[in-house]
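Excluded from the complex is one protein chain; the other protein chains are retained at their positions.
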Amino acid sequence: MDWQYFWELFFGGLTRGSIYALIALGYTMVYGIIELINFAHGEVYMLGAFTALIVAGALGIYGFPALAILIIAAVVAVIYCAAYGLTLEKIAYKPLRDAQRLSPLISAIGMSIFLQNYVILAQTSDFMPFPNLVPQPEFLEPIAHIMGASEVLIIVTSAVAMAALTLFIKYTRMGKAMRATAQNRKMAMLLGIDADKVISLTFVIGSSLAAVGGVLIASHVGQVNFAIGFIAGIKAFTAAVLGGIGSIPGAMLGGLVLGWCESFATGYISSDYEDALAFALLVLILIFRPSGILGKAKTQKV
Amino acid sequence: MRKGWFKVLVAGLAVAVMACPAFAADTIKFGVAGAHSGDLASYGLPSANAAKLVAKMVNAKGGVLGKQVEVIPQDDQCKPELATNAATKLVSDGAVVVLGHICSGATKAALPIYKEANIVLMSPSATNPALTQSGDYPNFFRTIASDDQQARLGVDFTIDKLGKKKIAVLHDKGDYGKGYAEYAKQFIEEGGKGTVVLFEGVTPGAVDYSAVVQKIRNSGAEAVMFGGYHPEASKIVQQLRKKRMDLPFVSDDGVKDDTFIKVAGKDAEGVYASSSRDVSSLPLYKEAIEAHVKEFGAEPGAFYKEAYAASLALLNAIEKAGSTDSAKIMNALRTEFVETSVGKIKFDKRGDAEGVGFSMYQVKNGKYVELK
Amino acid sequence: MSATTGNAATPVNSASGTAAVLDVRSISMNFGGLRALNEVDLQVRLGEIVALIGPNGAGKTTFFNCITGIYVPTEGTVHVTPRDGRTVTVNGLKASQVTELGMSRTFQNIRLFPTMSVLENVMIGRHCRTRAGILGALLRDSRTRAEEQRIVEESYALLKSVNLHQHYKDQARNLPYGAQRRLEIARALATDPFLLCLDEPAAGMNPQETHELKELVIEIRERHQLSVLLIEHDMSMVMSLSDRIYVMEYGSKIAEGTPEEVSKNPRVIKAYLGEESHA
Partner (left out) sequence: MQGLKKSILVSLWFMFLTFPLMVIRIDSLNGTIDWRWENMLGMGAGSFVLSFVWRFMMARKEAGRAAAAGGVMSARGAWFERLRSDPKAAVPALAVILAVFLVLPWLVSTYQTNIMISALLYVMLGLGLNIVVGLSGQLVLGYVAFYAVGAYSYAILNSNFGLGFWSVLPIGGAMAALFGILLGFPVLRLRGDYLAIVTLGFGEIIRLVLENWSDFSQGPSGIANIDRPGLFGTQLSVSDATTYIYYLILAAVIVTIVAVTRLKNSRIGRAWQALREDEIACQAMGIDITTTKLTAFALGACWAGFAGVIFAAKTTFINPASFTFLESAMVLAMVVLGGMGSVIGVSVGALVLILLPEYLRAFSEYRMLIFGATMVLMMVFRPQGLVSPGRTKYNVPDAEGAGAAAARPAAGGNA
């Protein structure tokens, strides 16, 4: 066994898994609250990357230093993604809250197609170079062949985001309101919780995380185009289901498991069936453990 | 029954519109098929422009066989199902020759229709080797060299010029990229001078290629050959450099694109990519570019010079053949040399142009430079 | 319904003399660590109307779900004896198989097919008694057409018997509440049951409707020659309708007997009837 190689793949998978986890958190929160697969979540991530690209480009022209650009671009992207998430919810999901269960999903697919084409028309369908905004500090140089600064930042950010979210939901008033709404919306409303506000907030938080993901991942990969949201979104959703949808540590765990699976499969077998493997994993999990690794089984009320 | 009437109306209008050209003056109908809308329009529209410009020039000189040349464009969006529609349309409109199609898949789908109607098809951009090498389509010609020639050049360059023996061959799982990679693998193995240490497809659009990159490192490769387009190429090159791997990266025409340099930035430096020979010194090439700038106010896009050359070759062949009979046109294409924007060419038995080929380019100081 | 057209009604009080059509032996049901049912026994004999009562959360609906195949009981056995006389174990069978054997049910929170018509709702009930397959549907041969017409007629007749036939074209969700309850009963009857399980059929009804419902249940029992197992909170209805009553509390059976016996049982009074015992 070549351990050097194993660890290289391990850290590659860790980065990839953290990327999935960062996006999966948004999926899992929204699903937890209103049981909707927010199909357009991947597009919000893409919008975050694009917004950051535009801001970074503009600031770059005015000669700002890289770290300042990173922070400003990330903040602006978070604000805009939150706004997009909010608007998305108001237009495409809120009017459908009492509709039959297929309607919001179809609406979400429509929104996803709409947003992709909105970006094509407003900007471009080409790949755009994304500047590397994360400076590489000296002390990381010895492990540069395994991990660079942007990878470290991605892993740290998603771990912090997960921990912060878990604490938020467990201990704050709003977090408790979220849990209550997730359990039983009608009952929560009777108890004086403004469910609409809670749902909006969920979208805001999820979208903000997607924006952070968008900035970091685009900076890591070095390019963006209108289509990056689709495959990342599907993978992140797979991660969320894998970990147990609705569970925040589950999203993280699911992301990592998926990342490692893909990384090791590519490293030791072949990357030919990389996506097929991810989907097969999803199908298997749903068949044998529909509630995911950390999810709780729900009995159906008759 | 408003709907019914509407249908009849549409049908009637369609008949009227379709019928018009048929009653027009006796012309040589020159079909142009390719992606004129959709994602890949930027590959198809330059060909249509080239055909129009050549036709205009020829018409100004009195046309072909004393008749005016009429260009009929048809859009296929590079989709096979639409390509057959376009081909059917061109056949039913009475096209004598057709310039197109742009994408190999669309070309494959459309070819049987032209073959059956006995119409000469010449593509400026379909590089799939099987189109000519299978021998199925005597009516097919092209003014661009096929992928296997590109792979041959890439392999020879990597082994002989760069002196690398262990080669990792990657592709993007697409028609074009995988074809290139498979030929490269075959040539390396046949040549016996090098070995393929890794043959792997990467998934387009994946968020991260670090596993593949680590695999390249682990394979002990001395050089990487990649078949595919620039988005994946730039991601792989960037990750290779990030992981501090300084291997030579040899790729194909899909990567020899300025967007690649733009996206990959400083990591693009030193990357090799093969592409059509530099013909910018040819007078006909200059003439073609000037005509485009004059007419459309912009530099032409991809495959313009190949399409311009194909238009010239086709019209010349009709003139030399002295008729619109396709057997005679094909014969003329195979026997008569013609000066074009890609050089002096004629076509071999299978339909590939003799006299066109590839050169290797390298990114130096943010620009592709031809290596002599 | 062809088998039930005779009108030789079984005398109400001769139940003790006939065999049990439903025989439940100490079934238990665990949800994770929670024991929702604890060794419950219950028998329903041919032609009997048996009520299952108990405070909210006593496990009555869980019991229904266990015997009708929606849940699989953790322990115990459920035997049924359909009209053909053979005895079958039903625990472990799918809900649809249980219904096919001849046990049919209604739901506490009405579960109709809301956007289908009233008639179609009843026609669904005939599904398991008819045979037409895909080929028949595609070719629509004379046999399929005849069967289809028979389904329509039988279903319509059932609607008439619950007095909903004027509404046969309406969407089920547009019916008033009481009518929806009756439609659920008609739909359940369409499966040709020998045992009809009603889960709180009078919930949300006014006294007049409740009275009509009671008459309806008695009439159905006579006409279709079936037994009825009933969960109900309306005590006056339970007392006047039932032949025997089972009382549950916290997942266990605490009493059984005739209405009189049960209403005098001190444990029942304490646990359930409480201050209502004067009613």
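Read from first to last, the chains carry the letters A, B and C; within each, the first residue is number 1.
One rule holds for everything that comes next: a contact is a pair of C-beta atoms (placed from the backbone, for glycine too) under 8 Å apart; a residue touches a chain by one contact, two chains touch by 3 or more.
Quantities reported herein were computed from a predicted structural model and do not represent experimental measurements.
Colleague: In the full assembly, spell out which visible chains the left-out chain is touching.
Modeller: Counted over the whole complex, the chain not pictured touches A, B, C.
Colleague: Just name the one of C:Cys66, C:Leu119 or C:Leu216 that touches the chain not displayed here.
Modeller: C:Leu119
Colleague: Which listed residue, A:Thr15, A:Thr28, A:Ser107 or A:Asn132, touches the chain dropped from view?
Modeller: Per the contact definition at the top, the residue touching the missing chain is A:Ser107.
Colleague: From the listed residues A:Phe64, A:Phe168 or A:Tyr273, report the one that touches the chain absent from this view.
Modeller: The missing chain is touched by A:Tyr273.
Colleague: Among C:Thr68, C:Thr81 or C:Asn265, which one touches the chain that has been omitted from the display?
Modeller: With C:Thr68, C:Thr81 or C:Asn265 as choices, the missing chain is touched by C:Thr68.
Colleague: Tell me, which residues in chain C touch the chain that this view leaves out?
Modeller: On the chain C side, contact with the omitted chain comes from 68-70, 94-97, 99-100, 104-105, 107, 111-117, 119-120, 123-125, 127-130, 132-134, 136-138, 140, 144-145, 147-149, 151-153, 156, 165, 168-169, 174, 187-188, 191.
Colleague: What is the set of chain A residues that contact the non-displayed chain in the whole complex?
Modeller: 31, 35-37, 47, 50-51, 53-55, 57-58, 61, 76, 80, 83-84, 87, 91-92, 95-96, 99-107, 109-119, 121-123, 129, 230, 234, 237-238, 241, 272-273, 275-276, 279-280, 282-283, 286-287, 290, 300, 302
Colleague: May I ask you to list the residues on chain B that touch the chain which is not drawn?
Modeller: These residues of chain B touch the chain that is not shown: 1, 3-4, 7-8, 10-12, 14-15, 18, 37-38, 79-81, 83-86, 88-89, 91-92, 104-105, 108-109, 111-113, 116-117, 128, 130, 136, 173-175, 178-179, 201, 262.
To be clear about the criterion, only the chains that are shown with their structure count from here on.
Colleague: Grab the C-alpha centre of each chain and report whichever is closest to the global C-alpha centre.
Modeller: Located nearest the centre of all protein C-alpha atoms is chain A.
Colleague: What's the chain with its C-alpha centre farthest out from chain B?
Modeller: Measuring from the centre of chain B, the most distant chain centre belongs to C.
Colleague: Could you please state the distance in Å, as a whole number, between where the Cα atoms of chain A are centred and where those of chain B are centred?
Modeller: Taking the mean C-alpha position of each chain, the two centres sit 39 Å apart.
Colleague: Where the centres are mean C-alpha positions, what is the separation of chain B from chain C, in Å?
Modeller: Result: the chain centres lie 73 Å from each other.
Colleague: Do you know which chain A residues sit against two or more other chains?
Modeller: There are none in chain A.
Colleague: Within their complex, state which residues of chain A touch chain B.
Modeller: 2, 5, 8-9, 11-13, 15-16, 19-20, 125-129, 144-146, 148, 151, 217, 220-223, 225, 227-228, 230-232, 235, 262-264, 266-267, 270-272, 274-275
Colleague: Give the list of chain B residues in touch with chain A in this complex.
Modeller: 39, 173, 200-203, 205-208, 210-215, 217-218, 230-231, 234-235, 238, 242-245, 259, 262-265
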